[in-house]
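Below you'll find the structure I mean.
Omission of a single protein chain aside, the complex is shown with its protein chains in their original locations.
So that you can tell them apart, the chains are marked A and B in the order they are listed, and the count of residues begins at 1 in each.
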Amino acid sequence: MHKSKAKMLQLIVTLSACAFLFVPTILSVMAGVTANYFQGISSGLTLKWVFRVWELYADSIFLSLWLAIACLFCTLLIGLPAAYGLARHPGWLSRILEEFISLPLAVPGLALALALLQLYGSMKGFRASWTFILVGHVLYTLPFMVRSILAVLAAIDLKTLEEGAATLGASPWQRFRDIVVPNAMPGILAGALTVVTLSIGEFNLTWMLHTPYLKTLPVGLADSYASMRLEVASAYTLVFFVLIVPLLMAMQWASARAQRIAQ
Amino acid sequence: MSNRQFVLACLTPLFIFSLAFLALPLVRLFLASGEGENGWAIYLDILRKPRYLNTLWMTVLVSISVTFTALAISTTAGMFLSRNRFRGRGVLLSIMTLPLAFPGVVIGFLIILLGGRQGLINQITPGHVVFAYSVIGLFLGYLYFSIPRVLLTVMAAAEKLDPPLEEAARTLGASPYRVVIDVILPGLMPSLIAAGAIAFATAMGAFGTAFTLATNIDVLPMVIYTEFTLSANIAMASALSIVLGIVTWALLLIARSLSGTTVAAGG
Partner (left out) sequence: MTLRLTNTAKTYPDGTKALMPTDLTVETGEVVSLLGPSGCGKTTLLRIIAGLETPDTGGEIWFDDDNVTAQPVERRNVGMVFQSYALFPNMSVGANVGYGLKMQKLSKPEIDARVTQVLEMCQLEKFSHRSISALSGGQRQRVALARAIAPRPRLLLLDEPLSALDAALRETLRDELAILLRKFQITAIFVTHDQDEAMAIADRVAVMAEGRVVQSGTPEELYRNPTSAFVAGFVGNAMQLHGTHDGMLLKLSGGVLPLGRDGTGQDIFVRAEDVLIDSSGPLKGQVETVTFLGTHYRVGIGGLMPEILISIFPGQSAPRIGETVQVSIKPESLMLLPQTGRGK
């Protein structure tokens, strides 16, 4: 009896937490497809708000997708060799470097953005271009890529595998291409999905770094929350969910898979 | 190219990038904090001027309450979800982890839908119940993004708990309640501390949620933002950023040394 009572309590807490997290999400989705939110569902369902969002914010959505892809490219280019270097060259120097590049995980985006703005704000061409936002995104997502790959590389006996390849005549570059990259694939995949998901949703840095001509999806969201009617804001949020939820699910699947390998 | 040279070449892009876009900007930020009229005494000003001190206290207070509430809810739910197998468990788990990727602005908007002027609570309750723009709204917003993070950490730890340990306690005559106190909680403790530190650091630095709620509660990130954009007090904005950065970084360092997991702050 005692046990089932405790279980009931746990269930109630769990369900309440779920309701707290889920109900607003549903509200937002509903509001986005309701003709008039104040009158409720009875006013009819419509997609006109979604189309309106498309008219107003298509550029933001495309900019975010473009940034996410560019960010993925940069984090791969920097992060994949770096993860390999850190895995092959362990020691205090690597620890410090890894710790240092992980700072953006801990330090709020606002502080990083202020730092970037003060150093590069006066370089007008750079400041005003999309690459400035890209730098912020790469800064924030790079540690995820590096750590995701590093975790997988640390779990396999990379040194011996490479020595094996070396005795068979493979040069450092061939070993990297034939042995390191294929075996790091689960980590690369998990890292890539994380980078894209985070880049599309990044707001804190982007809000400080963006210009009126370069609004990303989350910046557009903040904009719509402040100045648009509730239905449009909701429809825009709905568009965001449609983009981000499948990515998030893929990311969780890939991370769990990479973690299984890393154990 | 020798192996050593190749490995060093692999680290070069990372080194250049983090030097140019992380190390140098942070140095600039630090230097900027001392370029105000009071010089380096600006860090004392934070503690002396009520506006900043109150902000600091308010931020810490909200973050602490969010941390403990999130710990209580997520530990209960996390233990329940990892110990019971039932239909719909997967759905509940998805619902509770999906908000991980929601940016703070979206969460702010969701809180407005819940407790704003046109919000659900205001519509279904008699009278005028609007809490989204107050400290309660802020609290709920922070709670919203803390629950999934803490839940994941707790569930990962719960899976690693050794079931024979609990069975041993039971065979020695411990009641289920005592098992929780004596076996389960101590086993989860490192992860709870880690998750708590993450929740606390995240709440300290959260900007998007406060921004969307356009709240009149002064929390640190909002003050940094207004100092920078409205008052153009760049030195103070930089100094507050440095303080905030050091606090959150130190907390996450402790968290990681205790649990070995990486969870993003952000939000």
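By our rule, contacts are C-beta pairs under 8 Å (C-beta built on N, C-alpha and C of every residue); 3 or more make two chains touch, one makes a residue touch a chain.
For clarity, every value in this text was computed on a predicted model and none was experimentally measured.
Partners of the chain left out, restricted to shown chains and counted across the full complex, are A.
Of the listed residues A:156, A:249 or A:262, the one in contact with the hidden chain in the full complex is A:156. The chain that is not drawn here is touched, among residues A:101, A:179, A:214 or A:232, by A:179.
Although one chain is not shown, part of chain A still touches it, namely residues 156-157, 160-161, 163-171, 174, 178-179, 182-183, 185.
Definition applied: only the chains that are shown with their structure count from here on.
Centre-to-centre separation of chain A and chain B, using mean CA positions: 16 Å. On chain A, the positions that touch chain B within their shared complex are 2-3, 6-7, 9-11, 13-15, 17-18, 20-25, 27-28, 31, 37-38, 77-79, 81-82, 84-86, 88-89, 97, 100-112, 114-116, 118-120, 135, 138-140, 142-144, 146-147, 166, 171-173, 176, 197-198, 201-204, 207, 218, 221-222, 225-226, 230, 233-234, 237, 240, 244-245, 247-249, 251-252.
Interface residues of chain B facing chain A in the complex, by the touch rule stated above, are 1-3, 6-11, 13-15, 17-18, 21-26, 28-29, 32, 73-74, 76-77, 79-81, 84, 92, 94-106, 108-114, 118, 120, 140, 143-144, 147-148, 176-177, 201, 204-208, 211-212, 214, 221, 224-225, 228, 234, 237-238, 241-242, 244-245, 248-249, 251-253, 262, 264-267.
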